[in-house]
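Following this message is one structure expressed as structure tokens.
The complex appears here minus one protein chain, its other protein chains still in place.
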Amino acid sequence: MAKIAVGTLEFPKVSDLPVEIVERKGIGHPDTICDALAEELSIALSELYRKECGAIMHHNVDKALLIGGIADPRFGGGHMVAPIEVYLTGRAINELNGKRLPVEELAIETAHRWLKENIPNIDISNHIIIHPKLKPGSKDLVELFERFQIKGEIPLANDTSFGVGYAPFNDIETIVYELEKALNSKEFKKEHPYVGEDIKIMGVRNDDYIRITIAMAFVDRYVKDVNDYMEKKEIVTNYAYSLAKKLTDRTVDIFINTADDPDNESVYITVTGTSAEAGDDGQVGRGNRVNGLITPYRPMSLEAAAGKNPVSHIGKIYNTAAMDMAERIVSEIEEIEEAYCYLVSQIGKPITEPQVCDVKLRINKDIKGIEEEVRRIAQEEIDKLPETWNKFLKRHFRLY
Amino acid sequence: MAKIAVGTLEFPKVSDLPVEIVERKGIGHPDTICDALAEELSIALSELYRKECGAIMHHNVDKALLIGGIADPRFGGGHMVAPIEVYLTGRAINELNGKRLPVEELAIETAHRWLKENIPNIDISNHIIIHPKLKPGSKDLVELFERFQIKGEIPLANDTSFGVGYAPFNDIETIVYELEKALNSKEFKKEHPYVGEDIKIMGVRNDDYIRITIAMAFVDRYVKDVNDYMEKKEIVTNYAYSLAKKLTDRTVDIFINTADDPDNESVYITVTGTSAEAGDDGQVGRGNRVNGLITPYRPMSLEAAAGKNPVSHIGKIYNTAAMDMAERIVSEIEEIEEAYCYLVSQIGKPITEPQVCDVKLRINKDIKGIEEEVRRIAQEEIDKLPETWNKFLKRHFRLY
Amino acid sequence: MAKIAVGTLEFPKVSDLPVEIVERKGIGHPDTICDALAEELSIALSELYRKECGAIMHHNVDKALLIGGIADPRFGGGHMVAPIEVYLTGRAINELNGKRLPVEELAIETAHRWLKENIPNIDISNHIIIHPKLKPGSKDLVELFERFQIKGEIPLANDTSFGVGYAPFNDIETIVYELEKALNSKEFKKEHPYVGEDIKIMGVRNDDYIRITIAMAFVDRYVKDVNDYMEKKEIVTNYAYSLAKKLTDRTVDIFINTADDPDNESVYITVTGTSAEAGDDGQVGRGNRVNGLITPYRPMSLEAAAGKNPVSHIGKIYNTAAMDMAERIVSEIEEIEEAYCYLVSQIGKPITEPQVCDVKLRINKDIKGIEEEVRRIAQEEIDKLPETWNKFLKRHFRLY
Partner (left out) sequence: MAKIAVGTLEFPKVSDLPVEIVERKGIGHPDTICDALAEELSIALSELYRKECGAIMHHNVDKALLIGGIADPRFGGGHMVAPIEVYLTGRAINELNGKRLPVEELAIETAHRWLKENIPNIDISNHIIIHPKLKPGSKDLVELFERFQIKGEIPLANDTSFGVGYAPFNDIETIVYELEKALNSKEFKKEHPYVGEDIKIMGVRNDDYIRITIAMAFVDRYVKDVNDYMEKKEIVTNYAYSLAKKLTDRTVDIFINTADDPDNESVYITVTGTSAEAGDDGQVGRGNRVNGLITPYRPMSLEAAAGKNPVSHIGKIYNTAAMDMAERIVSEIEEIEEAYCYLVSQIGKPITEPQVCDVKLRINKDIKGIEEEVRRIAQEEIDKLPETWNKFLKRHFRLY
């Protein structure tokens, strides 16, 4: 059994600090696209390996690069000039018993499927080129996988790594997260097809004033002219304001595309709904953390979880597990206002034996009474670590 | 007026030689795909330039490289493992008065459109990657084009170049050409969807015996098993035989996929209908000449016409013009059995002033009586040279 | 003048926590190589622009991808099988007054120069392919640059962004940082040429026990056999131990290449001194922060500073400035034990007017007496922000 330390949080609540910054790069942001394509590829590979080999074979596809295209957006509908290019890189076993596994084709098809579903204004045949650059991993790793996947042994930590999670979201975090989800929801898009998927939301709180700045790509074919654009922007601003107001008691302001210069017809329109069409590049691991946000005032891991191996990558597993653990503790124990969980792996030991499992709580009564309950939940979550891969395959986390 | 020499052919008819070889690489052969994509891109650019600039601006897109993919064909339907890649290279003006022209997107879309139409078993989104690698040409050339295209002056030959054409096809040439056309026709495919587009036909004549060897990719999803394959091969062999017999009085044999080894289930099946899926690479200018055939016993130009500029490239224009000239002479003057036309350009002079226009005839009566008639036709064809580009845009020639 | 808040640190010292993790990816790690090549390209572009245009024109080259090669290392000297590939991506003005600037060539030459100097066992002609994939930025940005660079106005913050820095390093941080520097110093390499540049150092402290794990690529040509390897590893271990002992009073252990299995001759040797030769990929922004370390127990920015524009990128400037500010405060005011500085920009306002400048101090006497002194230093650093680019060009920071 792991040593589980339970204590109290000694620093003030982030929402009591005078300043707070929270950001979310929406589903169509070039960095998020990279995260999504890397993670979807990992899931597709995992499924292929399970089907063809009976176990998730070694892979690590956590590096991707998106090179922006060139576009000529116009009111009423412009066109692409040069395509977006995406390099999908990493290691993936591509042969089993002399049989070649179609990992390159899988990379292309998976990317196209995700893009078609999520960024529908990209013409996947003509606007974007997917370059799969996968190399096979070493043969030793194949054996390792057979041991853990087929015989069911508990994987050993391959690194000293660190995971951190907290719960719950405070008001500004909730606003930033939910706002992007709402603006990119299928329902909203049905009514507002002019709203592209590249929506970057930055929330800054100064004491009790929350300023939400949204950079949002409009889709040109659904916008007649600059007046139409300004009207539609007004509609979205109002929608965002009423949604945000439901989530906080503080003063909120919403600003969309602050660099617009309507007098010169210089506004943020795109052919495809993403700035990737014209110059903005992207990479894996440069955007949202595993909770879906960038929160510089919270402890954050640099871990780029997307695309990493869901069975054996200790950084990917511990960060998501710490988040799950914190969320469960807060939701199951009423008295706990806030929880931070830290997990540190012990190289060479089973992943169920972290060298540190540190749970820090903010609580409005004595910690003594609930310490055991917290420890029990933490232990349960640790025991489930070898099955975490299942949650990745079901897209349980907010990896992108 | 050009000097036009008219004389008689001094060497024996090719069809009277003891040996003759004729080849055609069908529409789905990797080299032909390269020719087609290069020429279609030239046509698409020409149309774009006419629309946007009022004239066909400079371009030369006559280099392309197809890198074969990896496939796993199976009876009943296999799948691709790694995609085919095509590099489309050359020069093309990409800016006009500060406005960016979408030449890269045009290259991708044109390639996809042609492939979808002509090699329908390639999934254009997932089985093939098109890399447009076009660079702008020099600015001097822009001015040149304005002069000839807009003001209507006659282009000057930019090179000393050579074109040759002959007519008519003899029996083995006709068989090879028509057979590929028939096997790749929409009508035939409707009945025989298992016949892929990669059909390479080699005809060898020894005296009066013609041996037609066909390498033909079958499409795996339409073939149940090896017996089904052998039956279908028999059907196509019979069809080809009856077609060939209509075109010659000599003895004909048809052989399809001679390397098949049905006992070991080693036969020529493919996922996509082309060998490009698995290893065969292609280039522009390595396949059929401008008459649609490879005929080592006829005079042949090395000219790779596909993708070259249709207004100004003297090699492209003279080779196709020489073929047209020979065909017209033979079809309009009954007494003429065979015609060879040679055109040599004069660098720096208008293209309508070749330094040599040499017409050689095989004729069963005195040449004197028809010399003037031949000269008149030749001169008419020469006068039409500045309008040849129009024929390229209408796909009048058999460039692929 | 900026509002500068000065307060005291309310959370315990990191070095008093029960656990601490510190990591540094050495100069030859694939992620660090990406950071270095991106930052060196930004410096080279800045110098080119200053020379050719009189000012640092717009560029942002902060995305790079390294795709590992294939190698066949052997005791005594193996060889590369397939090259490493590096994609250098971003925006960079490539034309001035109709004159083409050689940005692609600059990218290639700069990368080669840095690699030759820093990873000398890579044969830059044959072992690595540099792909420059730069696109020009928009023309508006050109004007902007003329305004700030030529007329000397203060740049405006283009984003709400966040920078954080602290000083000084504690013992484990110093060990990790200095150890890598020492093992990769020219002096050490002269005596120990078998030590490659890919040295990843992970320090974990549990109470008063510091465990330093070093992953270090050996260069095969300088290692005779596995015994020689084990002896040399012993030498380096001893060297590292004595260096570390000078920097802390705690117990230290050094472990190098813990996965070695000498009985099976499976040890960590490479042809080039970096794992990039065989499978490890890299990206910008995935490694060390701007202080040269990864410190999950300290506040960290996700900002990938390498390759960003040194004049206008607020994230790059604020993070490095916050670090400089903290270091100056600690070094100039004796009573201050530790300082954390936070800077938050105000979009649309001059970069010298942050919305937040928060300085938190750990101090062993009353803060009142030194508040003014701290504020003065902070203000001086803020006033110098428009000149920060100069420090980047001089490689003042530890960006890689």
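First chain written, first letter: the chains are A, B and C, and each begins at residue 1.
The working rule: a residue touches a chain if its C-beta (ideal position, glycine included) is under 8 Å from a C-beta of that chain, and two chains touch if they have at least 3 such contacts.
Model, not experiment: these values are computed from the prediction.
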Going by the stated contact criterion, tell me the shown chains that border the hidden chain.
B, C
From the list C:Leu17, C:Ile70 or C:Leu243, pick the residue that touches the absent chain.
C:Ile70
Touch with the omitted chain, as defined above, among B:Ser15, B:Thr248 or B:Gln283
B:Gln283
May I ask which residue of B:His29, B:Lys63 or B:His127 touches the chain that does not appear here?
B:Lys63
Of C:Pro102, C:Pro262, C:Gly348 or C:Gly369, the one touching the omitted chain in the full complex:
C:Pro102
Contacts of subunit C with the absent chain, listed as residue ranges
70, 72, 79-83, 100-105, 108-109, 112, 124-127, 129-132
Positions on subunit B where the hidden chain makes contact
5, 10-12, 18-19, 21, 63-65, 67-68, 70, 85, 87, 89-91, 133, 135, 137-138, 159-160, 162, 164, 202, 204, 206, 213, 258, 279, 281-286, 294, 296, 299-302, 304, 344, 347-348, 355-356, 358
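In the analysis below, only the chains that are shown with their structure count from here on.
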Neighbouring chains shared between subunit A and subunit B, ordered by label
none
Chain whose Cα centroid lies at the greatest distance from that of subunit B:
C
Argmin over chains of |mean CA - global mean CA| returns A
Between the Cα centroids of subunit A and subunit B the separation in whole angstrom comes to 51
When centres are defined as mean Cα positions, the distance from subunit B to subunit C in whole Å is 56
Multi-chain contacts in subunit A, i.e. residues touching at least two other chains, fall at 70
